[in-house]
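Below is the structure I would like to discuss, written out as structure tokens.
In this view, the complex is presented without one of its protein chains, the others remaining in place.
Entry: chain A
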């Protein structure tokens, strides 16, 4: 129960406000519900669309292909790829951090990483549908155009101010010295892919993947390398 309240602080506060209101000023409470009704109906009209769009994008946009082919791409092609990767993604901006970090290691430019981060944050496709619904297609379209232009300028300015040496890349550890696995919990979404593929090494506890301590030999290190690449949020690395 306490867990549920903790997870839904806003909902709890609003519910309490309504309970209080229904007792103290029932007419105001009814008015509030009536005022909310319009937005609830609008939300119900658009939510299934966003839900299904997110699912389809997740399933059919070949994100792995985009990410893996990134290293060599530069120029206009790299910019377009970056916008696409950011626009067709799900989750909050910090979910993009480990993926961008990995792309930097693979040789992506700072400008393109900034484009991915920014596009990921502001111009995701399902969100554009939601924005058009509540603020109008013209509003959405104009903000999209201005945002894309701004992101391009920001990405250029970033390359002026920040050089690759400023970014803590962390040197490639020699694999033979790997002693174990490090899982960044703040990024793990508990999808369970690592557990499914290597139940002897991973276990998902409380929606976070955990590493089962064990010593590593060369075969295992190679197998683990494949898992590290497969992790959808790039939360796994050697220690």
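FYI, a contact is a pair of C-beta atoms (placed from the backbone, for glycine too) under 8 Å apart; a residue touches a chain by one contact, two chains touch by 3 or more; residues count from 1.
FYI, contacts and distances are computed from a predicted model.
J.: Which of the following names does UniProt give to the chain that is not shown: "histidine kinase", "M42 family peptidase", "Multicomponent Na+:H+ antiporter subunit B" or "Predicted permease"?
T.: "Predicted permease"
J.: May I ask which residue of A:28, A:106 or A:239 touches the chain that does not appear here?
T.: Of the listed residues, the one touching the omitted chain is A:28.
J.: For chain A, which residues touch the unseen chain?
T.: With respect to the unshown chain, the touching residues of chain A are 7-8, 10-11, 13-15, 17-18, 21, 28, 31-37, 39-40, 42-43, 45-56, 58-60, 90-94, 97-98, 100-101, 104, 110, 114, 117-118, 121-122, 124, 127, 129-135, 137-139, 142-143, 146-147, 150, 153-154, 157-158, 161-162, 166-168, 186, 191.
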